[in-house]
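Just passing along the structure, written as structure tokens.
All protein chains of the complex are present and in place, except for one that has been dropped.
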Amino acid sequence: MSRLEVLKTYKIFIGGQFPRTESGRYYKPLDSKGKALANICLSSRKDVRNAVVAARKAFGPWSERAAFNRGQILYRIAEMLEGRQAQFVDELMRQGSSKVAATNEVNLSIDRIVYYAGWCDKYNQVLSSVNPVSSSHFNFSSLEPMGVVGVVAEQSTSLIGLVSLILPAICGGNSTVVLASEKLPLCAVTFAEVIHSSDVPAGVINILTGSPEEMAATLASHMDVNALITSNLETKLSNKLALLSVDNLKRKFDYEENWVEKDKQALHYISDLQEIKTTWHPIENVGGASSSY
Amino acid sequence: MKKELNDNWDYSSSLEAINHIQLKKKYNLFIDGKWIAPSKNTYFKTINPANEETLAEIASASKEDVDLAVKAARKAYTNVWSKMPASERAKYIYRIARLMQERAREFAVIESLESGKTIRESRDVDIPLACNHFFYYAGWADKLDYAFPNQKIESLGVAGQIIPWNFPLLMAAWKIAPALAAGNTVVLKPAETTSLTALKLAEIIEESGLPPGVVNIVTGFGETGAAIVNHPDINKIAFTGSTAVGKIIQKALVGTSKKVTLELGGKSANIIFEDAPIDQAVEGIVNGIFFNQGHVCCAGSRLYVQEGIAEKVIKKLKQRMESLYVGDPLDKNTDIGAINSKEQLQTIEKYLKIGLDEGTEMYQPKCTIPKKGFYCAPTLFLNVAQSSIIAQEEIFGPVLTIQTFRTVDEVIQKANNSPFGLAAGVWTDKGSRIFNLTSKLRAGVIWANCYNKFDPTSPFGGYKESGFGREGGLHGLSAYLKLS
Partner (left out) sequence: MEIKSYISNKIPVSPSIDKVGVEERIARFQSRSIKNEAKKQGLNMVLSMIDLTTLEGKDTEGKVKQMCYKAKHLHDHFDGIPQVAAVCVYPSMVAIAKNELRNSSVKVASVATGFPSGQTSLALKLKDTKFAVEQGADEIDMVISRGKFLTGEFAYVFDEIAAVKETCGKARLKVILETGELVTLDNVRKASDIAIYAGADFIKTSTGKIQPAATMQVTYTMLMAIRDYYDETGIMVGMKPAGGISTAKLALHNLVMVKEILGTKWLSNEWFRFGASSLANDVLMQLVKIETGVYQSNDYFSID
């Protein structure tokens, strides 16, 4: 008699923990053959709220980590993902991808994580400036993360869209609350397991499954979320989220990209989620002494 | 020595000459390089807030007039400006900068007459900075590739720009200079109480030979601004003003592809530690809140003083305030000029009342205030609590709230405890503490051991509800470019 398979319970990921949804509700996304993939948490507004609290708590320490250290942690995500490559390929195939496409997507995801890992301690060097002001002051501008970033993951992919939005955000020191693809949620939960095992501090990435339609509004209107990024959303929902974002002047970006393309990774995805801070300090010039003799 | 020699040595009044300025009785709209009467033939009066006398009549632009201006800007963009070699574009902007410099004093006088700001500030700060802004951005026009390496850059098209009344010409320069350098054409609306220097700038633009339609100045009230915001053929909106209006604009732009920058309100913290260079800190407090009558979005309006030094700082601050002269903006010795408008004075007075109603101790120095015109004495509120309304809302006047703190962590939390995030000041002699604070304060501009410093090369703009996007410096260019 063949061995009975142990089925995986897909849970959500908040503050480094894997709770079930607070609502107790589930939905069953279907595979390409119309068969239920799994029971997936239909997260609620309260889950969003809890995730934002976790993200806010994580933001300070994460943004203050040494950039080099953030780079190491991001690279560690790539290492862990590589180790579970087969699992992701399998899940992508269960969700309808061909083997080639699934393998490509996983490999590209890993490489994209490595790409952003490398940026951690470089983007600020590239985008900062020392500003030659006319007065006797030292003046420089550098980048700082915006804070808690809401992410409505790309809906037509399970993994690459998710990775392409999360990585530039955390690379720059933000923490995230991510709404996974509603129809293709498996990789999001497994990705959370990768995050969990790869030194990313609790709360930096929080992943919720369920209906973006339902949760995104809560995220967009949340006064403690500093930015909202979405991808390929239908116009009506995108506009609705944009309107809700105005109340605390959330920075909002909607990327219309095909993330499976190799070059859909760039510095500006990082800098979009950065504030520019300019600092002034006087320069004392004693008695007109100069550096020449 | 004779007794009378040192008795009451008061500075005699030293009024700036105004006979050299040229003001028309009536100003039309500057559209497509021509001065055009408003379609509805409506004009409004602009007054001198220092004496409530009428300075000129200003055209009120209708929706149709704005449309005309946008069409002119579009035509100029398509036919001329976007095709012109960048180096030529640069030369036009340089030429405008030079013409402004030559007429700096006239600009300063008109600015003071209409806005109420002191001639000392308009002469030494506003006008030179405005000229320098044009001069700085002129040079960027043919060097944009160096600003954003590895990115494809394109100009946006027509930029609609709406500016406030607190730094009329300077804000016009902040908006127009980078827009032109990046290759866009402009429709700009000055605030209704301060249209004159923008119109004088239009005269200079005319004189410079800038192709018609590249810069259009439409004057008017909020409806004129709304017509700009809602015009379908505008590619970019840049707004400086209140957070409330900023949100209205942001909502109006949902669903459009217009790029937007908002430079909005603030309630910036100015933090004094025990080891601060105390006399310079006191001066920094004064410059932070009384500069331009406190009509400054980044004003250091929340003062935090470490408890061990609070008594001394407040004593010195009060002493310093004794030598602040409130009065005629055109007197070269005036430190605090007129409040820009009756409405703004009422707003400030409303907050003074709230402060008193909250039971807060108020201090104003002895100073003589002119009977005519809109004036407000420099004001301190002492022993203010974080939860007090006057410590939370932007007053936009010469009103400072003072709170004390004990530890570094406490003051960082209190300073960040605000929906705004425009600026902050930090005063301490300890370098490592400065960098701790400057990195933890959630604000776009941090002045360490200084306050209210501005420079064309220095990016300016806020976090949180203080708006988004930067103006000034290399970073200010990206607001007027499409990068991909």
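Letters A and B name the chains as they come in the text, with residue numbers starting at 1 for each one.
To be clear about the criterion, contacts are C-beta pairs under 8 Å (C-beta built on N, C-alpha and C of every residue); 3 or more make two chains touch, one makes a residue touch a chain.
This is a predicted model, so every value here is computed, not measured.
Undergrad: Taking the full complex into account, find the residue in B:P277, B:P365 or B:P419 that is in contact with the omitted chain.
TA: Considering all chains, including the one not shown, the answer is B:P277.
Undergrad: Which of B:R98, B:K247 or B:K332 touches the chain that is not shown?
TA: Only one of B:R98, B:K247 or B:K332 touches the chain omitted from view, namely B:K332.
Undergrad: Out of B:K315, B:K353 or B:R406, which is the one that touches the chain we can't see?
TA: The missing chain is touched by B:K315.
Undergrad: Quickly run down the residues of chain A that touch the omitted chain.
TA: These residues touch the chain not displayed: 135-137, 282-287.
Undergrad: Residue-wise, where is chain B in contact with the chain that is not depicted?
TA: 1-2, 5-14, 120, 124, 275-281, 283-284, 287, 315, 319, 323, 332-333, 429, 449-450
Heads up, the rule we're going with is that only the chains that are shown with their structure count from here on.
Undergrad: Based only on mean CA positions, could you tell me how far chain A sits from chain B in angstrom?
TA: 36
Undergrad: Report the residues of chain B in contact with chain A in the complex, numbered from low to high.
TA: Its residues touching chain A are 132, 150-151, 243, 246-247, 250-251, 254-255, 262, 264, 419, 434, 438-439, 442-450, 453, 455, 457-461, 463-465, 467-468, 470, 473-475, 483.
Undergrad: For a test of understanding, state which residues of chain A touch chain B in their complex under the given definition.
TA: Going through chain A, the ones touching chain B are 129, 131-135, 137, 139, 141, 144, 146-147, 226, 235, 239, 242-243, 246-249, 251, 267-268, 275-282.
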